[in-house]
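Shown below is the structure under consideration.
What follows is chain A.
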Amino acid sequence: MKLQQDLHTPGEHADQEAPLAGYNFAYLDESSKRMIRRGLLKAVAIPGYQVPFAGREMPMPCGWGTGGIQVTASLIGKEDVLKVIDQGSDDTTNAVSIRSFFKRTTGVATTTHTKEATLTQTRHRIPEEPLREDQLLVYQAPLPEPLRWLEPSEQETRVLHALEEYGIMNVKIYENIMRHGTIAMSFDYPVRVAGRYITSPSPIPRFDNPKMNQCPALQLFGAGREKRLYAIPPYTEVKSLDFEDYPFTVQHWDEPCAICGSRTSYLDEVVLDDEGTRMFVCSDSDACQATLAKKLAREAAGKDTSEASDE
Partner candidate 1 sequence: MSRTVIEVRDLCKHFVLHQQGGTRIDALDSINFTVRAGECVALYGPSGAGKSTLLKALYGNYLPTSGKIIVHCPQGAVDIASADPRTVSMLRRTCISYVSQFLRVIPRVSTMDIVAEPLLSAGVRAKTAYERASALLARLNLPPRLWNLAPATFSGGEQQRVNIARGFIRPTPILLLDEPTASLDAMNRKVVVELIREACANGCAVVGIFHDDDTREKVATSLVHINERHDAELKSA
Partner candidate 2 sequence: MNSSIPLLSARSLTKLYGEHVGCQNISLDLWPGEVLGIVGESGSGKSTLLNMLSGRLAPTSGQVVYRSTDCALSRERHATTTQDAPNDNTNATQCREIDLHALSEGERRRLLRTELGYVHQNPRDGLRMRVSAGANIGERLMARGERHYGRLRATALEWLDRVELPRERVDDAPASYSGGMQQRLQIARNLVTSPRLVFMDEPTGGLDVSVQARLLDLIHRLVRDMDLAVILVTHDLAVARLLSHRLMVMYHGHVVEQGLTDQVLDDPHHAYTQLLVSSILQG
């Protein structure tokens, strides 16, 4: 993430397009980027704490990831390789639009492969491929305040965070067990970051919560409408809240991915017809492709050896 100094230098790589003329690099003006980076520095310094920032108007409506986009815009450099996912997929409308937005305003290289990306902006998933120290994960966070469910007053929630008064968060868990017989929050499952702030992990499935813990990559969260930034620094303890007699668990599926056969990834249920026929497939399309490629290679190799032994 080298800072962009020269605004109109064309990309160095052959696959990069020239950015749109007339716009600053990555759309946002430099002073706004600096303001957001200052906010992010504070967010990193106080893991899990929501830092207010002067969110800018972006050329798309709130709810489309304007928070994440502003974080990405203020951090992205010419050398970066960008990946954008929406619910794990690289080719849904939201992901395609945001990727194309940055491609046109920066000219940086983009990818769908988690391993190749230096900066991944995500909506509602963490990639299955483990992240590295030299990677950055930017989350789009619609509702950054995990206590909002019980406490409508922003003033009061800030006091509750300041005093570590987290009784009401446990009220939510109690209510969940009472209603469903188990902790049934399947996404946006609240976590405690570095033993201090209770934080919303954004609406990722709780399947992804364990990936946040001790993650080598820096995780940044941007909430555009609520104008909040927060962060989980690399190698930080992230604990999902639970009760002693109802410990935190992740989702499991009875069947493997219908495409790649993976039993370890997060599966989406896809309804195929009006009869209710359904299949389960990986939500992370890149990981699914990679697993499938490996599987096919293995099968091909197996075929070869079996043919060889036949001979």
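Selection rule: all candidates are chains of the complex that A comes from, given by their letters.
Points to keep in mind about this one:
The definition used in the following text is that a contact is a pair of C-beta atoms (placed from the backbone, for glycine too) under 8 Å apart; a residue touches a chain by one contact, two chains touch by 3 or more; residues count from 1.
Just so it is clear, the structure is predicted and the values come from calculations on it, not from any experiment.
Here chain A is shown alone, and of the candidates 1 or 2 it touches 2 within this complex. Residue ranges on chain A touching candidate 2, taken from their complex, read 150, 159, 162-163, 165-168, 170-171, 174-175, 177-179, 242-246.
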